[in-house]
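This is the structure I want to talk about, given as structure tokens.
Removed: one protein chain of the complex. Kept in place: all other protein chains.
On to subunit A.
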């Protein structure tokens, strides 16, 4: 009997090996490099906390942080709003929407397209002289001059936010639908009998019971959003133009490491990003759960 236990370790060994080699080791090595002036070749000198003190006073990193939050925030608000509205419509017992799976697939499609294709597609759509968007807006008489979407800080950020919304609302929608289908229909039937209208059903039944799902979406989206990189990288010149408005934290990290060869500093940026992510996740988690506890006591 004693011996048998040992074989379990052999079976979990592959996972742990992979995990150690590809996850723990790089993470630890990055931590070490964050204290050095490693440039990607040659030897690395330990420079103490220099990289971290630089990070704390780096205006470009602060700008990148603010940009990332802005782009993610706008995207998240729109994405959740859209996903919730659609979920409410599709789950409505009185409406009984047809073709649900068809729409689900359509909404989810943008998420399957690679980001490089998305960037190319929107690069063409948003091209300020010949892009369809400006042409349509001008023909409708909404604007008189073409707008250079990707050349103004504000419109560039909003453009990226909207593209992200388009890419991800289908995903959120599907997760929310799954959450709703986990809620017992008894509640909805009872609400129906009691004469609750759609809004009341949504606010008093669906949303509270969806809380764990919403928290899940929020945290995963936050973590993904803080790591926003590919779209800003591809849609302009790769250094966050115009005026640094698309310079996100990971794009900054990437440029420091792979363009400027400041691997040591880039490692410190990575740890800065990690700490920010932890703090934000904790805030979101606490704010959603502490309020619930209070309510429970009140009742």
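We take it that a residue touches a chain if its C-beta (ideal position, glycine included) is under 8 Å from a C-beta of that chain, and two chains touch if they have at least 3 such contacts; residues count from 1.
By definition in this document, contacts and distances are computed from a predicted model.
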item: Name per UniProt, for the chain absent here [options: "Formate dehydrogenase iron-sulfur subunit", "Cytochrome c biogenesis protein CcmF", "cysteine desulfurase" or "ABC transporter substrate-binding protein"]; value: "ABC transporter substrate-binding protein"
item: Touch with the omitted chain, as defined above, among A:18, A:46 or A:143; value: A:18
item: Residue among A:32, A:216, A:260 or A:285 that touches the chain left out of view; value: A:260
item: Touching residues on subunit A - with respect to the absent chain; value: 7, 10-11, 13-14, 17-18, 21, 40-42, 54, 58, 60, 123-124, 127, 129-131, 145-146, 151, 237-239, 241, 243, 255-256, 258-262, 265
